[in-house]
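Missing here: one protein chain of the complex. Every other protein chain is in place.
Moving on to subunit A:
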Amino acid sequence: MWPSGGDLRLADLSLGAEVGSGGQGKVHELLGAGGGHVFKEYLHPATVNGAALKRLVELPADLNQTHREALLRQTAWPLARVLDRGHVRGFVMRLVPAEFWGRAAPGPKLRELQYLLYEPKALWGDIAPPDAAGRLEIARGTVSLFRLLHANRLVVGDVSMSNLLWSPAGNVFLLDCDGIRETGEKPVMAQPSTPDWDDPEQPSTGPDLDTDRYKLALLVARVLAKASALRPGQPVPFAAGVPDRIAGEVSERFAEAARPRGLRPDAAQWARALDERGVIELDPLPPVRRPPSLPQAPLDGRRGQRPMIQLPPA
């Protein structure tokens, strides 16, 4: 397996074509030993928190095996730092797997979440947004990934229409993982904000789990409604084919995302709302306050896993 642990030296990498660039860096394909991986080179390496990046690289080793495998499968996790004469210049991560690439009019394009939020155009090429069943699958996959991240106290921060990818088979893949931080820790770099994806109640100290929950609500509702700017408080105009029970629960959870911080639905609640098998309505419980700081039961990564109530035969 490449990389095999520890920092890499820039001089040892063989760089191929540039595959993308953003406000913070350029992403180059790697050749030779690093094939199947890319190097993200920071534009302003002096502003990088090298210790935070090291921590992210080492983090998967601390997870249980199921979580580690799920994390590495579904994210472009930073796998090794890249140094040049002792200074951090960037990091390597997996090249986005083939299923998350489409062929649009200008050439290969990532299947970004944004394609689920608008009416399709001819220029999108083979990036054909799925029907309601496919949208539900993508929403469930995303929720399950957030459950995993949040169970490990990892905050995504910049959840947006371009950082989450989807495949026609319904899988999801998270990009820009160098923006992820552990709760209470500093990120590798100050994170940009994305228009229409801001949490109006984000604390001045930066995004936290509660911010992620708000953005997860935006993501689920927008994907199911094919709407780019929907906000809690507005009705969710579901795409045709979303089952009534799910539509009803998603509407309720989405409305709850407008509640004050600490009272927004968490990923586990979203998983229940989206579960095909339905739920048994019980008497309302008092709202969960700040569940992230409570110890959480380990997840096994499978969707829909939850305590089941055994009912006596009728």
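For the reader, a short list of remarks on this structure follows.
Following the convention adopted for this analysis, contacts are C-beta pairs under 8 Å (C-beta built on N, C-alpha and C of every residue); 3 or more make two chains touch, one makes a residue touch a chain; residues count from 1.
The rule is short, and it goes like this: contacts and distances are computed from a predicted model.
Within the choices "Nickel transporter", "Response regulator", "ATP-binding cassette domain-containing protein" or "VWA domain-containing protein", the name that UniProt assigns to the complex's undisplayed chain is "VWA domain-containing protein". Checked against the full complex, the candidates A:G125, A:G170, A:G206 or A:G262 give a single residue touching the omitted chain, namely A:G125. Screening A:N49, A:Q114 or A:Q234 for touch with the missing chain picks out A:Q114.
Of the options A:S14, A:N49, A:N171 or A:T194, the residue whose C-beta touches the omitted chain is A:T194.
Touch with the chain that is not drawn comes from one residue among A:A104, A:I138, A:M189 or A:V242, which is A:A104. Considering the full assembly, A:S162 is the residue among A:S162, A:T183 or A:S251 that touches the omitted chain. Not every partner is drawn; the one left out touches subunit A at residues 23, 104-106, 109, 114-115, 117-118, 121, 123-125, 161-162, 192-196, 198, 228-229.
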